[in-house]
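Note that one protein chain is taken out, while the other chains of the complex remain in position.
Letters A and B mark the chains as written, and numbering starts fresh at 1 in each.
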Amino acid sequence: MKIGTCGSVESNDCLITVKESSGITIHLESIVKEYFGKQIIKVIEDTLKELNITDVEVTCIDKGALDYTIRARLITAIERMNKNA
Amino acid sequence: MKNVLNRFVPRGYIPFQGSKTIINSSKRKLIPEVYTSNANKLCGSLAEVFDKLNITDGMTLSFHHHLRNGDYCLNMVMQEASKRGIKNLTLAPSSLFPVHAPLVPLIENQTVTKIYTNYLNGPVAKTISEGKLKELLVMQTHGGRARAIEAGELSIDVAFVAAPAADKKGNANGVDGPSACGALGYAIPDVKYAKKVVIITDNLVENLDYIEIDEKYVDYVVVVDKIGEQSGIVSGTTKITRDPVALKIARNTAQLLNELGLIKNGFSLQTGAGGTSLAVASEVKKIMLEKNITASFASGGITAYFVEMLEAGLINELWDVQCFDLEAVRSYKVNKKHYGMSSSKYANPYEEDVVVNKLDFVILGATEIDLNFNVNVTTDSKGLLIGGSGGHSDTAAGANVTIITTPLIKSRIPIIKKELTTISTPGEDVDVLVTERGIAINPKRTDLLDKLQNSKLNILPIEQLLEISYQYTGIPEPIKKSDKVIGVVEYRDGTIIDSIYKLGED
Partner (left out) sequence: MRRSLLFIPGNNPAMLQNADVFESDAVIIDLEDAVSISEKDSARNLVKNFLNSYRLPIEVIIRINGMDTDFYQADLEAIVSNNIDTILLPKANPRDLIKLDQILSKIEQKNGLTKKIGVIPIIELASSILDVREIATSPRVNGLLLGAEDLSSDLEVSRTLAGDEIFYARSMIAISCRAYNIDAIDTPFTDVRNEEGLLADSQKARGLGMNAKACIHPNQIDIVNKIFSPSKEQIEQALRILKAFENAQKEGKGVFSLDGKMVDKPIIERAKKTIDKAKRFGLI
């Protein structure tokens, strides 16, 4: 199975794992889920849409990352997944 | 009912009306001090004390927190109470720490049903946040607790006083012995006004060189193996932070103090013992050395850093309510200019010549601050109890200039909020917020704004600082608060400044 990960569980970072799958599923674990859970999901969805990705399972363990970090980690995880093909 | 800050106040409590309203318009209430008539004080065990004092259901027991997270005494006393099946006790410890975790089952089985305290964190805080304490938690301030005790509002049946050294007549101090903790300032109101006073010591001596607690108040003395764990009582050293953001905040704070003309001969200051506070003290010290300035006094909890400044002649006096490290304990014991003070002398709003009122400035922290400069140090943004005012509101009310130092954002959470989770200290007593991306001055302090007109410091309206934090974090979703009130935040005058809610949604 194709898989890619990027990031860390350091403060202000997030660890994103992507797996090839059918359709999009997103799992989010975040220390700021109450405040920014929806926003984080939206960043992930928007980024996937931009990259034209329709079949992936995304797991995000978030330690207070800002949007740009979530986006960058997701993009790299997907690049790595595609390289692992 | 709502108070002037538009916060809910449960039935039966007096709403907060402004920081000085009641204090300026009422007189000090004092019950008579309670002296002992008992001559034969030495007891063999806590069980004997419980028997002699006939400690029963519904009584109020008090404790001080000078042994901090190393304290064994509260747990020992409560173990005895639990063994005897006593119920519905009210506890009034000046603070509670993680070491007091054994209280959790006693709260759940209603051995303890009501708690008054000034600060709490750890498992007990979590249990109370979850709504498991039967009655309301009352969060007081250090000065407010002293006031409530001397006024008879917080009536203590038995004060258990952990003492690092005592004689069999009941005289005691905090400076001698293996569990030395230094000043015993928070225990003094309890000792004077509790109906009965029990000294718990692990160091019974023939003669004390220094007496902090007078035998005339003490009913019993009980000797135990150990009153606490030294490593939890005082830290070896308190260190200045190396965190660059905190250091930047500290430098800007010192520069601001300098521009406000607050670093002048004879000035007085208080800072906390946290790394950032010490960094501010260190930056202030640099300016003092450069301009050849000495301070008249520093107050509050004392650390090695202030001891060093006292010994270097940079500060004339230390007014110490509790010692944070071993250096402070040593200095308190030997240095005549290192004074102890009771929590009342420190912060009681009705005390004549109270120390907080003489402060030129105080440096404080915040877990949240709103656009009106109201500050939360009681709960985190989810509503979990993580601290309490301690001396926060007292020093803010007393000091000429109150400065909050905090990073603008802590792991994506903006510290500036449109609405606070809990109000601990009213914004009318908070003058300045210093963050790494700018400084906000309370608009009512036009005097400060005038002095800073030509400042090169980045001074912004607090609303703009909020906007800056939103640029980084985005706008947080509002948290759904539970409706269930589990406690109240009592302002130093005894009124209710806010309610505390159960954690999570109902």
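Definition applied: contacts are C-beta pairs under 8 Å (C-beta built on N, C-alpha and C of every residue); 3 or more make two chains touch, one makes a residue touch a chain.
Predicted, not measured: the structure shown is a model, and the values here were computed from it.
Taking every chain of the complex into account, the absent chain touches A, B.
For the chain left out of this panel, the touching residue among B:Lys52, B:Lys87, B:Arg251 or B:Lys451 is B:Arg251.
On the side of subunit A, touch with the chain left out of the figure occurs at residues 6-7, 10-13, 65-69, 71-73, 75-76, 79-80.
By the touch criterion stated above, the residues of subunit B touching the omitted chain are 242, 244-245, 247-248, 251, 436-437, 456, 471-472.
Operating definition for what follows: only the chains that are shown with their structure count from here on.
Inter-chain centre distance (subunit A to subunit B, centres taken as mean C-alpha positions): 43 Å. Note for the complex: subunit A touches subunit B at residues 11-12, 31-32, 34-39, 63-67.
On the side of subunit B, the complex with subunit A involves touching residues 381-382, 410-413, 472-474, 476-477, 479.
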